[in-house]
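See structure below.
Excluded from the complex is one protein chain; the other protein chains are retained at their positions.
After this line comes chain A, so read on.
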Amino acid sequence: MAASATTNPSQLLPLELVDKCIGSRIHIVMKSDKEIVGTLLGFDDFVNMVLEDVTEFEITPEGRRITKLDQILLNGNNITMVSP
C-alpha cells in the first residue's frame, strides 16, 4: 500500500492563504503579547514576512506602540498566527 500523501490538494493550504493575502492588510500575532498590522508584501518558506505601513501593538498594556512606515522584515521565528 503506497503511503498516501500527507495533505490533499483539494483543501486549503496555510501558505496558500497567506499568499492570497499579499497586497492586503494582515494581522500578525506573535508568541509574545505583541501584534503587528500591516500590508503584506511577501513571505518566504520560513514565513518571514515583509510588511509595509506597519503598526506595532503591545496587547497587555493596551497601547499602540510604534507606527513604522517604509518596509519591515518580520522574523518568522516568533510568529504564532496570521490573519487577513
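One rule holds in what follows: a contact is a pair of C-beta atoms (placed from the backbone, for glycine too) under 8 Å apart; a residue touches a chain by one contact, two chains touch by 3 or more; residues count from 1.
In this text, contacts and distances are computed from a predicted model.
Enquirer: Looking at UniProt, which of "Serine/threonine-protein phosphatase 2A 55 kDa regulatory subunit B", "Cytosolic Fe-S cluster assembly factor NUBP1", "U6 snRNA-associated Sm-like protein LSm7" or "Proteasome subunit beta" names the chain we cannot see?
Expert: Missing chain, UniProt protein name: "U6 snRNA-associated Sm-like protein LSm7".
Enquirer: Kindly state which of the options A:18, A:41 or A:72 is in contact with the chain not pictured.
Expert: With A:18, A:41 or A:72 as choices, the missing chain is touched by A:18.
Enquirer: At which residues does chain A meet the chain that is not included here?
Expert: 3, 6-8, 11-18, 27, 29-33, 47, 59, 76-77, 79-84
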